[in-house]
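Yeah, one chain of the complex is gone here, protein chain that is, but the others are all in their spots.
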Amino acid sequence: MELNSVKPNLQVEVGGVRLKNPALAASGTFGYGEEYAPWTDLGKIGGIVTKGLSWEPRLGNPTPRLAETPAGLLNAIGLQNVGVKRFLQTKLPALRNYDTAIIVNIFGHTEAEYITVARELSLAEGIAALELNISCPNVTQGGMQFGATPPSTYQIVSAVRQATHFPLWVKLSPNVADIAAIAEAAQAAGADALSLVNTFLGLAIDIRSRQPKLANITGGLSGPAIKPLALRMVWEVAKKVEIPVVGIGGICCAEDALEYIIAGAHAVEVGTANFIDPQAIPKIVAGIETYLLENGVADIHSLIGSLKLPEREV
Amino acid sequence: MELNSVKPNLQVEVGGVRLKNPALAASGTFGYGEEYAPWTDLGKIGGIVTKGLSWEPRLGNPTPRLAETPAGLLNAIGLQNVGVKRFLQTKLPALRNYDTAIIVNIFGHTEAEYITVARELSLAEGIAALELNISCPNVTQGGMQFGATPPSTYQIVSAVRQATHFPLWVKLSPNVADIAAIAEAAQAAGADALSLVNTFLGLAIDIRSRQPKLANITGGLSGPAIKPLALRMVWEVAKKVEIPVVGIGGICCAEDALEYIIAGAHAVEVGTANFIDPQAIPKIVAGIETYLLENGVADIHSLIGSLKLPEREV
Amino acid sequence: MDMMEAKILSLIELTSSYFILELEAPKVAQSAQAGQFVMLRCGPGYDPLLSRPFSIHRRQGNRIWLLISVVGRGTELISLSRPGAQLEILGPLGKGFRLIEPGRSDPPAQALLVGGGAGVAPLLFLAEELAGRQVPLTVFVGGKTSADLLAIEEFEKLTTKLHLSTEDGSRGEKGLITGVLGDVLEQDTGFRQEIFSCGPWGMLAEISRIAEERQLPIQVSVEARMACGVGACLGCVIKAKAPEGEDYGIGDYRHACVCLEGPVFEAEKLIWN
Partner (left out) sequence: MDMMEAKILSLIELTSSYFILELEAPKVAQSAQAGQFVMLRCGPGYDPLLSRPFSIHRRQGNRIWLLISVVGRGTELISLSRPGAQLEILGPLGKGFRLIEPGRSDPPAQALLVGGGAGVAPLLFLAEELAGRQVPLTVFVGGKTSADLLAIEEFEKLTTKLHLSTEDGSRGEKGLITGVLGDVLEQDTGFRQEIFSCGPWGMLAEISRIAEERQLPIQVSVEARMACGVGACLGCVIKAKAPEGEDYGIGDYRHACVCLEGPVFEAEKLIWN
């Protein structure tokens, strides 16, 4: 292994956003950034995707909201958030102090709410992109149905596209049969990038009480358990679309992130792993850099989508 | 906890098959039964579902065929099997020596092949039921497409239904958006029971070679990692159909099996866990019995579908 | 302060279900306040996945002690670790107990510490801090059986006023510790009494009711299932009264993060029903 002593390029551009490195914090797992400021160096993170934001503040679901599963975490937070007003007043200004890209994850119960949120945020400064959550499984009336079919995806993405000048990332649900078809619809509607995936719908039962372990009954599965499934979806989608894909699902270490990049992701978001180690993202960035150095890769772009397929025997 | 000293009833009837207990070995994870005979007491197992059988013997996929993931296993065996003729000559007679229900899992590349397999097996003795695999993700031309939509499911199940007098269990794929719709189609077409789920399509990449870890590129994910997803699907389907559901996915211990039963499964199949402990199934049966005793449940039927839903706050 | 490797210095089984873990964790030890907690990983591998929260039981120099009750897979795995090995730890986290400033009140203040089961964990740290400030202490320790009465010898070093109770009567008074507390409160001590408690939710609710009746200040350390421990996941929330003008709350309550606003709360700020 020849060590190339020149620092490899880790910068990527994802749907109109220049990222200093390809490892971001995933929405809902990093609060509004400030929560992790005492525990990690936010300046080393490629970008922070903030907790899903709706127009009004939301209380979220009753508790319990969390249940651990083998190598996984079921959550049904129910999109508790401070609402756009307080986000702009207190959260965004605090976050702007850090040298990292700020991507604001948004959702609504109706198309009109999505549009209002996008419009209002578009007046603010310091936001690098909006990430449209059309895929959260935990709100009964919200999100889910928008991302369930290609036409409904096309509809909501077009509507928000017209409401904002910010780069628009669209976050897809894995709870579909053909994610590539949804991805193509989002692209056709003007998405600048695709984030995939959100959590997988799951259930856990407490056999003593015979009740679901979550007050919301079902929840979204995240963590290492889902990595092979999410990675397969990123690979399928990256082959089909022109716009960049941001890979999400179970990424805990540099090796995991590199799998996604090799499968075709331009960047990755790290979620549940932050809970296990607040320094997961800086460690991933360092690990990617080491890998590039050790493999003599000068620019991370040479790695994106570089998966070698075996010749099939007949 | 009051101990009821009367032995609780563990017998269930699943789609025309009387099982002495509700824990079966899942197809493809227990060979043709005989492989595990030196390592466990087959007579303690509710039933054995044999390796997926096609008309002709099949060599299966090239290697590597296995990749471990966090709490999961990706496999792409490619349905290697001995073919109907040799199954009837050597495998079935050996298996008949054990006091357990024999369910034969079958698949074909075409509807005609499914029918031929079902017809030929119907002439044999000692088979309790056929399990129709319309969901294997690892054969390019086979299985998958049959179970992908409700109409194609209806079509193949009706066709096989007419080809056999055996009870017909239909095994569903989780790689769909709405598994309950597929389940209803299978029921309408005459299925006697539904087995769910088969494996989830996944991918793993070796970052050193930048190749997929499986020669087949993608594979099917099984093991504890998928349990919350499969359990959610079993719950969704059991609510919708009249015929019994057999729960499959990540079951390793009695607690896991009980979660499925409480969610609505009449029986369960244990797959990957056999690899970790050949005695997993007898232990699960013993654990279910203990749970019933400790909770004063005289008959397992009182447990099936007994999930208590919380009253939702508004 | 960050996720750090803490070396296991000792692991002492108290009974089959409780053990004390001694860790070398200089940063935590030096900055911890009584009532704060740490998140501890159970071992390598992703199953179990999440870190587990534990109150700081004691600290001295560069070392901290945790008092751990074995209730499930995570605590069992931790109980199997090998002294000398490293465990990953994050902390100190959360808001600890507001301490009594001695001599600030008239009549002088007295601290009543009430713990149930492993709930005594943060109370020993608290008792040591208060004793250091010469605050008079009365300590109440309850449990199901005598095997659940923990840290008794340590408390005996700090106060002579120690009340014990067990549900089965195997040690101390038979019954719940809340009953014992009620009886003691009947007597007028001439002190301004302040209650500090940690234990199961039902016990805390009952003590809060007793305190409210007598208008005594009370701080409780509550538990919740946690993922992050730092306020990021919103998994650990509890219902708290919504302060006026606070638009985060909707209706008459809001969701407060136990890990960030707590685990120690003034009981009156929470919704107990």
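We call the chains A, B and C, going by the order they appear; numbering starts again at 1 in every chain.
In this text, contacts are C-beta pairs under 8 Å (C-beta built on N, C-alpha and C of every residue); 3 or more make two chains touch, one makes a residue touch a chain.
Given the structure is predicted, the values throughout are model-derived calculations rather than measurements.
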{"item": "Visible chains in contact with the missing one", "value": "A, B, C"}
{"item": "Residue of B:Ala94, B:Ala112 or B:Ile276 touching the missing chain in the full complex", "value": "B:Ile276"}
{"item": "Hidden-chain contact residue, picked from the options B:Thr29, B:Thr153 or B:Asn198", "value": "B:Thr29"}
{"item": "Residue ranges of chain C at the interface with the undisplayed chain", "value": "43-48, 73, 77, 80, 82, 85"}
{"item": "Residues of chain B in contact with the chain not shown", "value": "28-31, 35-36, 38-40, 51, 56-60, 63-73, 75, 77, 80, 82-83, 85-86, 223-225, 252, 272, 274-279"}
{"item": "Interface with the unshown chain - residue positions in chain A", "value": "70-71, 224"}
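One rule holds in what follows: only the chains that are shown with their structure count from here on.
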{"item": "Touch-based graph of the chains, sorted into line, ring, star, complete or other", "value": "complete"}
{"item": "Per-chain CA centroid nearest to the all-protein CA mean", "value": "A"}
{"item": "Centre-of-Cα separation between chain C and chain B, whole angstrom", "value": "47"}
{"item": "Whole-Å separation of chain centres (CA-atom averages), chain A against chain B", "value": "34"}
{"item": "Computed distance of Cα centres, chain C from chain A, in Å", "value": "36"}
{"item": "For chain B, residues that touch 2 or more chains besides their own", "value": "70-71, 224"}
{"item": "Sequence positions of chain C contacting 2 or more other chains", "value": "46-47"}
